[in-house]
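Sharing a structure with you now.
The other protein chains are all here in position, but one chain of the complex has been omitted.
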Amino acid sequence: MSDTEELKSALAALTERVGSLEDVNDIRKLHYAYGYYIDYNRPDAVAELFADDAEIVFLSGIYRGKEGARRLYGTWFQNFFTEGKPGPVYGFLLDHFQMQDIITVSPDRKTAKGRFRAILMGGNHESREYKPEGLPDQFYEAGIYENEYVREDGVWKIKRLDYVVQWQADYEKGWFNTVAHLQPAVQAYPENPLGPDELIGEPRQTWPHRQELAMHFAHPVLGKAIHS
Amino acid sequence: MSDTEELKSALAALTERVGSLEDVNDIRKLHYAYGYYIDYNRPDAVAELFADDAEIVFLSGIYRGKEGARRLYGTWFQNFFTEGKPGPVYGFLLDHFQMQDIITVSPDRKTAKGRFRAILMGGNHESREYKPEGLPDQFYEAGIYENEYVREDGVWKIKRLDYVVQWQADYEKGWFNTVAHLQPAVQAYPENPLGPDELIGEPRQTWPHRQELAMHFAHPVLGKAIHS
Partner (left out) sequence: MSDTEELKSALAALTERVGSLEDVNDIRKLHYAYGYYIDYNRPDAVAELFADDAEIVFLSGIYRGKEGARRLYGTWFQNFFTEGKPGPVYGFLLDHFQMQDIITVSPDRKTAKGRFRAILMGGNHESREYKPEGLPDQFYEAGIYENEYVREDGVWKIKRLDYVVQWQADYEKGWFNTVAHLQPAVQAYPENPLGPDELIGEPRQTWPHRQELAMHFAHPVLGKAIHS
């Protein structure tokens, strides 16, 4: 191989490594933007983060595509939490603090996986007139995400978002005395107009039950996935 | 174009991409260092993170330049919280947990913007002799940052820090029953020796009022900013 060919080849390989680093940053940004959008109840912005054939797994149900995303984040969440208004609104909290990303880009850079976690602090101020029915006045929630991503026309999108609630706690009682107010879905859409398109086979019971969400990533040293 | 010219051009383009990735890391580090410094009440270290003509927006006031930064983080915070001593000090907490960064570097790599958020856990232990007057014994605060950065002589500095408190909660009462102990500034410096150099036009009322801080970043898929 000539010097020039060698240089071209080395440059091409390095360009792929740089592309992969950019992918990681893009996917972090995608997830963190998702976090900021859901805090403020922006269902349209959220829905546009997903690929057309995306799946969202939430409370043992699967919501499909952008329509499913709009049903979950709009018809359900936004209507329920803020009466259809984009947030932030007076006296209401829905803060999802997103963190601890582990992102793995496939060698061909067409797909990727990401693990994240969030703490949610939610609820009302006593002076807020509208109080969503059945929502605790003030509560914590913690959850883990194991997501899949796809790169379409050079743009990373969420292909599959899997969020598993780890625990919930009413503020006054803490996790010692709380049974999760969120329970697995039991009825799909359209019977339940807010329901998922499909129920998963085995419902995931919520706190004080625990649900592992298997870690997609290889052990950083052993180089292989740790399975439960 | 010759092979060599093509290679030089491709290498120059890739070098810029790498530089931009380094910029993102530098700015994350800048903000996270800011977080560690304010936890421990190090006003001089904080002030030196800012450009000479920087602005800090806090509680509806603008503090200008390094002098403004020293007034805010030193004359006010350090004197008030730890009687002028650098922390950590016995029985006092001022933990700002920083996370969820979205950083956007301009194409010319001279300026950048960053969104971050923080949870603050603050207060005293009952056994601490000095208790800052008017500070709740133990409290939460959450806030969002939308910052601007400038690269001067190859070093990233904070050009504008805009921090908007999202809510506060006394530990015993939670966010359901708390009215924020921090209220918008009403008097500027030097009338108020701890005050900002200038009041912003429209005061931002604090919890249970909510204040959006517009997201600087383009929608990751649609490629355009989502405005409120």
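Worth a mention:
We call the chains A and B, going by the order they appear; numbering starts again at 1 in every chain.
The working rule: a contact is a pair of C-beta atoms (placed from the backbone, for glycine too) under 8 Å apart; a residue touches a chain by one contact, two chains touch by 3 or more.
On a predicted model such as this, the values are computed, not experimentally measured, just so you know.
The hidden chain makes contact, of the residues A:I119, A:L135 or A:V150, with A:I119.
Only one of the listed residues, B:E67, B:D95, B:E148 or B:D197, touches the absent chain: B:D95.
The residue touching the chain not shown here, chosen from B:Y37, B:Y63 or B:Y145, is B:Y37. Listed for chain A, the residues touching the missing chain in the whole complex are 3-4, 7, 10-11, 14, 17-18, 21, 24, 99-102, 115, 117, 119, 142, 166-167, 174-178, 207-212, 215, 217, 219-223, 226, 228.
Interface with the hidden chain, as seen from chain B, comprises residues 4, 7-8, 11, 14-15, 18, 21-22, 25-26, 29-30, 32-33, 35-37, 40, 42, 45, 48-49, 86-93, 95, 97-99, 121, 123-128, 137-138, 155-157, 171-172.
By definition in this document, only the chains that are shown with their structure count from here on.
One inter-chain figure worth recording: chain A and chain B are separated by 26 Å, centre to centre, where each centre is the mean of the chain's CA atoms.
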